[in-house]
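Here's the structure, in structure tokens; my notes come after.
Missing here is one protein chain; the remaining ones are kept as they sit in the complex.
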Amino acid sequence: MWIYEKKLQYPVRVSTCNPMLARYLVEQYGGADGELSAALRYLNQRYSIPDKVIGLLTDIGTEEFAHLEMIATMIYKLTKDATPEMMKAAGLGDHYAIHDNALYYANSSGVPWTASYIQAKGDPIADLYEDIAAEEKARATYQWIINLSDDPDLNDGLRFLRQREIIHSQRFREAVEILKDEQGKKKFF
Amino acid sequence: MFTLYKTYCPIVGPFDPCNPILEKTYSTPPNLYIGFQPPNLPQFTPLEALRAGTLWKPFYDPYYNPFEEAKGGLPR
Partner (left out) sequence: MKQIPPEYYQMMEQLQAVDFVLVELTLYLDTHPNDLEAIKQFNHYAKERKTLKKAFESQFGPLMQYGNSYSGHPWNWNEPPWPWQV
């Protein structure tokens, strides 16, 4: 089971009310390489992978939910008291018509989240390579959003999330090495 | 000098209407170079680690908006 903790993994700040930035950030909320996809991908792959890496998939999948909450917090803060006019000016008029200021699992173009964003091939190497690719794609997405953003406080939180992608990628690469079963048979450092 | 940010120079076509970007940069994060993590890598203090997004200094690779001035970051 999972138990909620009433705290963010990292203190999230944003400097201005800015629905346009929220619109870009939604990509990491309900987009293909976003945090929801990541969490569901890893936690779902656990059931068909060798025991040696189940703990890692569980722990990274769980951390992704903490990242999802950080992204939600950023979007919440960037749009909290935004008026319909501000939402409209940010290209969120159609979002507002359906959802008001509610969050929704869609990408930044408004396409709803779909399970086809994630894979479960049942082959440990194929699945772990997908996970490594997903982390690198998420890292790149954070770079592009940082490039679009002029909010230093928001970028601080985004830099933290991008750095986490690097660590997750590292651990998935190590998981591949573990499954090759050569650990301890030769010196690897 | 070693850098995690590599560059390449795309072709500038004679009929490209946008102002050409002569040099493009891409990130090659530290995980590509370190391999299986060796034990006892140098660490940040807990508060520094939280700020950095990693406990281990060799994995720290902060990304700044290149269209703004870089604001530094933590020393490695």
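A and B label the chains in the order they appear, each numbered from 1.
Here is the rule we go by: a contact is a pair of C-beta atoms (placed from the backbone, for glycine too) under 8 Å apart; a residue touches a chain by one contact, two chains touch by 3 or more.
Predicted, not measured: the structure shown is a model, and the values here were computed from it.
Here the chain not displayed is in touch, across the complete complex, with A, B.
In the complete complex, the residue from A:Tyr10, A:Tyr96 or A:Tyr142 that touches the missing chain is A:Tyr10.
Interface residues of chain B with the unshown chain, by the touch rule above, are 36-37, 39-40, 46-47, 49-50, 54-56. Hidden from this view is one chain, which touches chain A at 3-12, 53, 55-56, 59-60, 63, 69, 72-73, 76-77, 167-168, 171, 174-175, 178.
Here is the rule we use: only the chains that are shown with their structure count from here on.
Chain A and chain B, compared by their mean Cα positions, are separated by 19 Å. Within the complex formed with chain A, the residues of chain B that make contact are 27, 29-31, 34-39, 50-54, 59-68, 71. Residues 10, 139-140, 142-143, 146-147, 149-150, 152, 155, 159-164, 166-167, 169-170, 173-174, 177, 183, 188-189 of chain A are the ones touching chain B in the complex.
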